[in-house]
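Got a structure for you, questions after.
For this depiction, one protein chain was excluded, whereas all remaining protein chains were kept in their positions.
Chain naming follows the written order as A, B, C, D, E, F and G, and within any one chain the residues start at number 1.
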């Protein structure tokens, strides 16, 4: 404790870093950032950009970088991204930004990328599902997992699906994203003995649109699978990471 | 007209038969029976027993027999069936009763069974779907169609499904009944070039139970199919019959 | 096989065309296009433009043209259409574009239009239903069917409806589009012995708006009809085509 | 006031009757009965038997009889009816009980039946709608209206409907009861210039069952009509009575 | 008939006017206009501008003017209104336009305004309900009824309500518009013996918002009232007109 | 600690009592009873009998009595009550049972009834709401509050309501229970400056039945009130008790 | 009365002020403002700016200031606020405007701020809940309560929550705002013996989004709490104020 306060006093530790070490979370203008989440929960606190002001997004990203050397942002708009990028050029000039769709990962040179000896298969039924799958993709990649991405193999053309089954069996855990009637996770889960996480996507129109039919269908699936909310790519990626890490721990 | 009234006068035509010929429908104690439905619509008026008193069911069945030589009853309870059977023993002693699940077909010797040169494939995903499929079965059989019934080939064990595809391709029109997530009609419709009618079944529990997930999934299907309401076996059978008859007419 | 690869080698067959012949589907930047859908299912894979980027729409349309000499696009925006048109001027200068509302059909001189000896009646209840009916119209016309289009005969002025019944009886199969309370398919189906496909439209406001009352009403219809999802003109057109083709096959 | 209290004192007025005259409502063991409702609102307070104990039903009926010489009970069970009948034999031996389905009307010789020079047309689409229509029937008859009852003319056999239009045009106000897709009120309201009250009935199964499709369809009707809740025969009858009475008042 | 055709031939009758007289409805580019609606149903066909193109709106309004000397338009946007006004300056320079909120009434000098000896009370709970009430207002005024408009007397300040009860009792029929919890129609209907039409308004946010709580509350009302759909001012006005006209007819 | 264990050893404290003092909760065959709830939360843990076996109910009640000298049970069936009563005759022969509707309160002579200088007004709209209000009644009475119960003053007869306003103003906090459209809490809350807790009741049928319209209406209320779930009399009573106790504490 | 009219005559009282004193409410161009609400109900009528025109907002605010020396406005847009501010510069140049998020409080020097000896704790689960909490904040502050605001202590990082429990126990009443799954009010209410008002927030996406999961969860809470509608910060603040004032009254 004394040591830590002396580090703050001599400037080698910022007040935010000290608070993060003492309390786990850090209070800034945009709220309390849960700096200890990754250690406690295995998944970092992601910053959901949607619904936040540009200022809140930048402040939270900077706090995350300052205390954990890394920030994960989801559902970021183009405008939020541009401001974030230019703000970080000043506040964290050596940080690296990686963007995949509306998901962003930032890290400083101090960040030690984790290694994770496990493969997460990420599967989509159609082109419209790819943005949501990207969110899961970034989370799992950030955790160090190998990603096997298989796009656009919906059951309307069943050969597209069956052609990939052997490859899907290789993964340690599968995320299967689908909109409309959401039948792909059911069909895949009937063919492999891997844990499957169903990820419903808000495509489709009319009755059962906005992902509700896909969600209900996955919950009613006549095979075994667990499900996350509509468009919840981050949660699917987080759950796959936790499973992958448990497997990795058992391997090592 | 004169002729008809004379037939009533001399007793060779009952008043109900005369009304049926004049107006199309017949008024009895239990309502107006649409005796002309079969000629006008191609599908007879079925008597939905559920929600009717035993007396109403018997009266309507007798009116149907009197004016069209045949009666079709759906969702009949055991109690309703027993009373119907014993009532008909008196009022229509030469009538034949056929029962399949909760669907009943009665006809007198005067009924000329139609012939229909077409095959309706009736497919179920699981054992719980069979009662609803039976309703469709009776309607199509009553119309003279050949029925190819294929039970219990849900996609959880995809081989069960794929083993039957060649056979399914032989049918002129397909009814595919499924509960839970209702994926079977989508998978089947992706593999055949036959018109497919999706028939959702009220199995399943929890969110999307009572057939709602199956219905929404079939409406959202990424393949081409049309749908009837949950458990509406009669409607599915009627629609398949209309299609089969159009094909039969073109053949002949 | 050898032949096919040699055709690729000498440039008389593009790699995409070869993949389409070998696997049925073609992988491009925008996903996997199901080139074999028309042969397998009788209905081509349509490109749902809504929710896709302009680039994805153009890429998929070009792949469709390259491998099947034709492309069908639904729910296209003005902006997507303009870019598509100008892109095709370069990549497929001899292609013909036909647009009806938000539905587009493109074909090259190599496309052999099918012939289909059958009539699809397409009926609307009101002016707001016409855009959705257009989608069905294009699909059936593309399949070679004769279209008998009857607009704006909703039941509020029942004479408008009854005046057309004789004409509706002529069709081999009927699509009846209606929003609001969606009563027209029920009334029509009570008067003809033709298969009727109910097509609910997302008009109406307040409780049961967005087509939900129309859909529920058609599912509950006291006559026999099958239904597609709200605004699913493509599906209605596809199902009508499958029925029309079965009739055509029986005729010939 | 003095007079009234003296009447209580000499027994020519019961305390309940006095309270009814002073406050409008009467408090008994089963609650507060709104004895002034008929004078104030034109419709008596009906006793909804469903959900009440047999004792509450009897107490309220006796209070109603004591203070208004009449009682109207809806949704009464067989058991409640039997107890009511035998209780009234003792407490109100000269009362007359009239029962129509689950609706009951009781009155003493002191009750002066109102006269109402107006006709309420009560129409049903099918046999299952008759119980709900009966509730409206009793309310209007109790108010002295002439009832023109037309049963079982649903649109599946449109001739049944059209045959009755001239008769329906004669009514001063129409109640049209229908379950399933509930199209009958829309069709009728398109053909007459009479006020139409749509009365949805909880028949039908599957999606939109329990009267929800009928209610939504009537609310979305493309013709002009107003609606009451599912199975709310009492409310439909009350509203028709208010309209009929306004017409009657204008006539006289 | 001969006469009519000669009138067309000599130009004293346009083809549209002739079709209106012969068939009741008129077919133009924007659909079939039900010119006979007013005679048959007592309420003219209103043109719902929402969801229609500017061209469709103008065409339908011109057809209405040509065949019935009057047009009623609801849910018109500013842009639609401006184009309509400038179009009519050319095609119908002597027409008068009246606008109240988003409802518009147009008539030519040939239009003979009806007289209707009856008062419709139109009541709102709050300021947000006034636009919807305006729609009813225009319909009733167009029919010649006297309107008694009472705004902003919601039950949160019950004195505001009670202060107006005597005035409300004077009306022949009442329309009561309310959003949020929609309690005003219930309270009013408990105090008057006039027919009350509840008009739910899509105000409110959160659970039960968009008028759903108001609609459900009016359907569940413990007093007698009938209801129209959320924001359906036109329907409420039409139904009130039909009732008012029946009273007027009885008066005269 | 030592003391406590010695008390267990010499039998003056049961193991359950000791666990309750050490951990706050007690583990028995039917689960963990939260013996410290009353001290921590101000409201005892009530035993929801519905959905539990008779054995579980008895075990939990005995544990509650053993550790807190009192038990509160809600939604108890007749069968559960009879078994509980006879079981307690043996296990706790000096306990007193009080039952009000389906709510039961048991206490031993060791229970010191709390005093609470505050009045809770409990109001119902109609007779069907009384059972739910009873649940709140027992909770508040158990806490020592004075209860002012005012039954059956729904707004359909507004005089019934207004007659009681002065009395309602006397209470420190009000619970207002109502089913159907649930307007009473809104009207009451507009007339008093007391905190009002709306308690929706699952009466009513059709659309918005089962208390959903009442709940939505209270949530949308144009006056200030807070709400509990449908039929949640216990929660309403608990919240009123917490408010009453805060007032009592400020008084003393 | 005479006095009041003379004050109007000599200009020392405006007509609006006189009407407010006589009737309680004031009628202006934008409706009836309930000037007596604060005296009668303890909470002033707030002006919900959303859905009103700029002119209506300004008019109502001016009426409020004129008759009660203060105005409270919620859900105000930037455009509405700017116009209000500049209008008041002319009409009420000495008024003070305070804005917190989209909630605005205006008062003139004549306004005597109330004092209220009680603390309202206002708690949020995350940054997105703060705008809704601000609405409650302004209402309670306007009433003179001490506010203890504790932001961003959602249960995902439970230490953040537990660290604040002692502080939360100090408040007289708690408002706990939470979106997503809305678990925070349940956890807090399990730890304190203070009345807790749950305030669901419309954050979250997918199934149960828009605050519906949070609302349902709070209604189902296994602890005791009452709830307001989604985003109803004003109502939560009003209810907390009523409770705080009751406590304050008991204290003094």
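Everything below uses one rule, namely that a contact is a pair of C-beta atoms (placed from the backbone, for glycine too) under 8 Å apart; a residue touches a chain by one contact, two chains touch by 3 or more.
Just so it is clear, the structure is predicted and the values come from calculations on it, not from any experiment.
**Q** According to the contact rule at the top, which chains on display are touched by the left-out chain?
**A** It touches the following shown chains in the full complex: A, B, F, G.
**Q** Which is it among B:156, B:178 or B:236 that touches the chain not included here?
**A** B:156
**Q** Out of F:21, F:56, F:83 or F:108, point to the residue that touches the absent chain in the complete complex.
**A** Answering carefully, the residue with contact to the hidden chain is F:56.
**Q** Kindly state which of the options A:173, A:187 or A:213 is in contact with the chain not pictured.
**A** If we include the chain that is not displayed, A:173 is the one touching it.
**Q** Sort through G:44, G:209 or G:233 and give me the one touching the missing partner chain.
**A** Selected residue, touching the omitted chain: G:209.
**Q** Which residue numbers on chain G touch the omitted chain?
**A** Residues of chain G in contact with the hidden chain: 125-126, 154-158, 180-183, 186-187, 190-191, 204, 206-209, 212-223.
**Q** List every residue of chain B that touches the chain not included in the displayed model.
**A** Given the touch definition above, chain B has residues 126-128, 151-153, 156-157, 159-160, 163, 203, 205-208 touching the missing chain.
**Q** In terms of residues, what is the contact footprint of the unshown chain on chain A?
**A** So the residues of chain A touching the unseen chain are 40-43, 172-173, 189-195, 197, 215, 219-221, 223-229, 232, 235-236, 238-239, 242-243, 245-248, 250-251.
One rule holds in what follows: only the chains that are shown with their structure count from here on.
**Q** By label order, what chains touch chain B and chain G together?
**A** In this structure, the chains that contact chain G and also chain B are A.
**Q** Comparing centres built from CA atoms, which chain ends up most distant from chain C?
**A** It is F.
**Q** Provide the C-alpha centroid distance between chain C and chain D, rounded to the nearest whole angstrom.
**A** Averaging C-alpha atoms per chain gives centres 50 Å apart.
**Q** Can you list the residues of chain G that touch 2 or more other chains?
**A** Those would be 40, 215, 229, 232.
**Q** Think of each chain as a node with edges to the chains it touches; is that a line, ring, star, complete or other?
**A** other
**Q** Can you give me every chain pair that touches, using the contact definition above?
**A** The list of touching pairs comes to A-B, A-C, A-G, B-C, B-D, C-D, C-E, D-E, D-F, E-F, E-G, F-G.
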